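The structure under discussion is supplied below as structure tokens; questions concerning it will follow.
Here we show just some of the chains, and they stay where they sit in the whole.
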Amino acid sequence: MTRHVNIAVIGTGRMGSVHARNLARQIPAANLAAVCDIRLEVAQAVADELGVTRVVRDYHELLADKSIEAVLIATNTDTHAFIVNDVAAAGKHIFCEKPIALDLADVDGALAAVEKHGVKFQVGFNRRFDKSLKRVHDIVASGEIGRPCILRIAARDPEPPPVEYARTSGGMFLDMTIHDFDMARFQVGEIEEVYAIGNVLVAPEYAAIGDLDTNIVSLKFANGALGVIDNSRQAVYGYDQRLEVFCSNGVALAENESENTVIKASKDGYLSARLPYFFMDRYAACYVEEVRQFIECVRDDKPVPVGGKDGRAAVVLGYAAWKSYRENRPVKVSEIG
Amino acid sequence: MTRHVNIAVIGTGRMGSVHARNLARQIPAANLAAVCDIRLEVAQAVADELGVTRVVRDYHELLADKSIEAVLIATNTDTHAFIVNDVAAAGKHIFCEKPIALDLADVDGALAAVEKHGVKFQVGFNRRFDKSLKRVHDIVASGEIGRPCILRIAARDPEPPPVEYARTSGGMFLDMTIHDFDMARFQVGEIEEVYAIGNVLVAPEYAAIGDLDTNIVSLKFANGALGVIDNSRQAVYGYDQRLEVFCSNGVALAENESENTVIKASKDGYLSARLPYFFMDRYAACYVEEVRQFIECVRDDKPVPVGGKDGRAAVVLGYAAWKSYRENRPVKVSEIG
């Protein structure tokens, strides 16, 4: 019989509970051995729903349990780094939600612990597992349409998150563009320099905290390709997620998914559905797939598909974008460190 | 706390096991109390996967169990009618896969039992629960684009089923067009007359058993609208499922869903993904939704969304189409009975 990987989920809030459900129901190779949340009743509710018998408030209780091979960390960002340190020291493999940390020293400390203890470490860049974005990657990587020349990403949220969220998120380049930085690296390769412009155009409360709601970031890739990302916190027609990689012999584009396939035509024209509003709907399958692959890598001792280096690079790019925006000049990634 | 409906699944083959999984994992209001299959090991495997403790080979064992309120029947078509009779007599509500039976007397017997014992009876016309097809229905039913004039359905399977399947399926009008007859009734209303043409153009083995692989059926609706269904057993580009209701002030169309949203453009043109090949992928969400609604109807004592009358009507239309095809003339539905 196939071996199951015993895994615990630490942090069972919005994202963690999705992972817990996926582990319990949709990833046969996994065994959800425990759930943990400092709000014990939240963890208990998830456990009840999924028939998980072990529920703890303090993740330290799980560290000594030899039967638990892997841990999925979905707590608040500011706790990721020290939990990673502890879990790595306990010799367990780690799937960590992004970003690893907002402080680069914390990121480096966590990655050093991972390396020292030789555990696997995957970062939750879920979009790499989207069937369409993955397909673009595969077309480009195959070389069948030549070398990459221009990467274009439009990534726009349906509505701004509460400004309190943005207060601790690291701001737009770190809470939103970070996904696109990772996607850009996934599709085209390393980025050497960025130039960022931004403004507050739809959510004035963001100006008061020094954040943005609209931005455009130009990219220079190490391989000579150019790129551009645009972001907005408010696309009223839904969660707009488009990407194209224009190459010397063609282009590969990932278009949006719609809520449904219906078109209503009348005197006014052809009306089709808006986009899904909720990122968890749009990328639901990715959350399963990224963890499914992590579990298989643990089970079969293979390298993980998205590692610590990727997690760090996206944070560095976020800082480079902020520096570029603030100083209104192109910033080399090497300036950040 | 919300009441759960205890339900048993009889028949845990391809379709039944999907229903069992959905009941166990995705329909919180349901409690999958038992699974049953004459191939006990098949039922046992499903039970193991889902943590169901009661597994039986003979469905009669379930009839006396008062805790079981409802039964989902997903056995071979030729067993539906007598199981319905027994289950109805036991006072349990029924969700029955389509068709109810191929013999109209059997259908009528089953429906009489349902009526006599006052149980709920839902037929598994899953497509009515597709978000896009449902949306077309809602647009048309709202009257916002006027009265229905022309219904057009293209429904084509990716590849012919084994000819053995077709040998007992009732043939193309009963194994394939039956879905479209139900959809036509759902969208536009009662059908009064059909005219069917057909041929064997792609799968010559079907000719030997007197069946078809290609057909077109014209429809006259009671409300004066006209309709047409076309079917093929072999659409190499995938499971082609399109529908439009053309009305006096507009049209509502449900387009196909694609495997992904990627477009690759090159000197040859723009290439986008083919369609899903497997009907269970295309309509996966419908299988959950139809049973979810059934469970709620049982729990809240509401009328079911697709009933015995609908199940019967689609079978009658299948026979009318065969008669029309064989006699090469329009056939009134009233000729079948």
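A and B are the chain letters, set down in written order, and residue numbers restart from 1 in every chain.
Just so we're on the same page, a contact is a pair of C-beta atoms (placed from the backbone, for glycine too) under 8 Å apart; a residue touches a chain by one contact, two chains touch by 3 or more.
Values in this document were obtained by computation on a predicted structure and should not be read as measured data.
Trainee: List the number of copies present in the full complex, noting that all chains share one sequence and 2 are shown.
Mentor: 4
The working rule: only the chains that are shown with their structure count from here on.
Trainee: Provide the C-alpha centroid distance between chain A and chain B, rounded to the nearest whole angstrom.
Mentor: 39
Trainee: Would you tell me which residues of chain B are touching chain A in their complex?
Mentor: So the residues of chain B in touch with chain A come to 25, 51, 131-132, 135-136, 139, 145, 249-257, 259-267, 273.
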